[in-house]
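Once you've had a glance at the structure underneath, I'll fire off some questions.
All protein chains but one are shown in place.
Up next, chain A:
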Amino acid sequence: MAEPSDPNAPWVTPAGMITVALTATLFLFFLQYLPVVPRDGAVQWVWDWIPSLQVRLSFWLDGLSLMFALLITGIGTLVMLYAARYLAGHPQYNRFALYLFSFMLSMLGLVLADNLIALFVFWELTTFTSYLLIGFSHTDPKSRRNALQALLLTAAGGLALLAGFILIGVTQGTFELSQLNAAGSMAEQPYYLGILILVLLGAFTKSAQVPFHFWLPNAMAAPTPVSAYLHSATMVKGGVYLLARMHPSLSGSDVWIYTLTIFGGVTAVFASFMALRQTDLKQTLAYTTLMALGTLVMFLAGSSGYAITAAMTFLLVHSLYKAGLFLVIGIVDHETGTRDANLLGGLARAMPITALAAGLSGLAMAGLPPFLGFIAKELSYAGALTMAISWFVVIMGMAAFALMFAVALIVAWKPFFGPQGDLPRKPHEGPWAMVLGPAMLSVIGLLAGLLPGVTAYYLVEPAVAAVMGAPDVGGRLKLWAGFNLPLVLSLLTFALGFVLYLVHARLRAMLAAMEARAIDMDAGWDVLLDRFMAVAKGQTRVIQTGVLRHYMFVTFAVFALTVLGTLVLRPAAAPALNFAGTGFVEWGIAALIVAGTMVVVLTSSRIAALVGLGVVGIGVALIFIAYSAPDVAITQILVELLVVVLLAVALLKMPHLDRTGKQSHRPFDAGLAVLVGGVTTWVLLRVTNTPFDRRLTDFFEASSWTEAFGRNIVNVILVDFRTLDTFGEIAVVIVAALGAFALLKGGAKRPPEDAPEPAPETAREER
């Protein structure tokens, strides 16, 4: 299914051209470091961001970052140009350009960040932007679902990663990658295992290792340029990048070696079989991406120069040919209307340039000489022989490479040079803006293989040096390395791959039958999500009843229990009830308050309740008068009067205090009320039994006249020492008055009965 695009629509739009130009500029910017980094070493830029938390916005450009930065900006430029044409006339193209450009910047930040926290922020930004891109066809529920799946899975891994980073920062005392890597391996340190597991969770979800692999093929719901960019060259390599980046600090332990080897190997072989099983060429490529990621992870398990050189070379090769092939599939889809491997064939005559690009990329993928893919494969075998459990790596590697050979023929050979297929549309060559990308990428792939010395000096060796933490220890990139075991293994791979291609139709049927019986992780994901939603809804129903008194009950109960817990856990001498100095007047006031309170609680007459409230208020005012607080007492009496007047006015229009509904909860309420009241009394008694610290009071008494020239200390505090509080108080009263006014005034205009609810915003995708 091709995305809507109008062949006659103008495709040179401001949004498209600006993003292309900016990305190209960035590419040129990084290109100028190509001679610098191998010669002078890494470049660093630093800004303090949150100094108190050691979070710095520091960027570190070494061989590894440079290779990634060039891939991101270079492929990014070509993909954006391609997308401008591919989505020409799409109503939401501008949005798409923005998403793609934001993604490019986040990815760039990710590979350049030196600070772990900054790296995490960029990591999550790539997750978000890729969510937007995968779900770009938002009218399609499947597309939305797949985008959400990718988001949830990679964001969950991201959280684990954050925890791992914080552990690293706490135990190592720094968040700077350059310092961490310079300090060497932390394999012997405590918490290493925890850190490793958390970081691997992040890397494996991002790079779609089994068993977190299922989101990546689903992410192909995105428009093809997105798949080419995110799911081959960049985002999914984020996990691989992280493993390579942290290789000096985390590698070397048995856990590292075995985990990466086994997960990577299993992913690679599983994905290769799945790739063979698909008939949709885009899905086929998606699974070969998984295979490449698995292979990369597997080789990063090693610490020998050959293993790392193999990983870095393969990474470069894969980015070039995979982006190219995705773009080619996009052109084929765009021009013929299908991506079905069984239908396509004989396109070479109609679209010669595309066919050439596909052929070159396919040869690189198959790993034939003189392409860089061949060198990568040779190095891989050489590296595999140096690694722990080398037999496993060799077997897994060979299986994956042989299957890849077969898949390369299916993707790049058969549609163009195979027998003429039955096509929905008459094919013709794609527009230049779309053909340019795959053509350039495939030619670069060829040149990189023809000039291995140049590729090695400028790109691979600095990257290997960055991963190894030491320069000049990697393997050499040679087209002809002599007649040795890797060459024999390579030849064996070709033979095996060709046989696999010949029988691929039968193999596909077998694999389909097997897949039908296997556990479906993808469906499992839906079940998991459904259960999760059910639990969330269930607990919301229990906790959020929508009944005010339930909320109040919980609030008071939590208050009582936490205060009670504190009182019990911090025992002190039981406070004595000291009534010395409590005379007749005091007992009288207390009795007044008690009586007023009881009336309010027990009566069902509005007027009686009002009187009770007034009595309580006056009682409190009397306490203030008796105990040296005349200003407070005056205010209390005034406010009490206002309260009673307001209540009286309001109560005239309101119903009686009849009890409504069931009252069975009242005994429990009473119990809780007694508990809260008792706890409050206990706290107050304990507070007043501790020695009193008069320092603040002494300060105010000493400075009231001498500094603020007021003789009434309370007033001086209010208008002088704590003016801001008083100002806030006035603001609160004004806000309350405005709120009340708006409520009463606004209500008067509207009809008393329920106005119909405004219709909910109609779902946007229905437009």
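Here, a residue touches a chain if its C-beta (ideal position, glycine included) is under 8 Å from a C-beta of that chain, and two chains touch if they have at least 3 such contacts; residues count from 1.
Everything below uses one rule, namely that contacts and distances are computed from a predicted model.
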### Task
Quick one: find the hidden chain's UniProt protein name among "NADH-quinone oxidoreductase subunit K", "3-oxoacyl-ACP synthase", "FtsX-like permease family protein" or "Na+/H+ antiporter subunit C".
"Na+/H+ antiporter subunit C"
### Task
Taking the full complex into account, find the residue in A:Arg39, A:Arg506, A:Arg570 or A:Lys653 that is in contact with the omitted chain.
A:Lys653
### Query
Out of A:Val170, A:Leu561, A:Ala574 or A:Val732, which is the one that touches the chain we can't see?
A:Val732
### Task
Provide the residue numbers of chain A that touch the chain removed from this figure.
537, 541, 544, 546-549, 552-553, 556, 577-579, 581-582, 586-587, 590, 593-594, 597-598, 600-601, 606, 609, 613, 616-617, 620, 623-624, 626-632, 635-636, 639, 642-643, 646-647, 650-651, 653-655, 657-661, 665-666, 669-670, 672-674, 676-678, 680-681, 684-685, 687-688, 692, 694, 696-697, 700-702, 704-706, 710-714, 717-718, 722, 725-726, 729, 732-733, 735-737, 739-740, 743-744, 747, 752-754
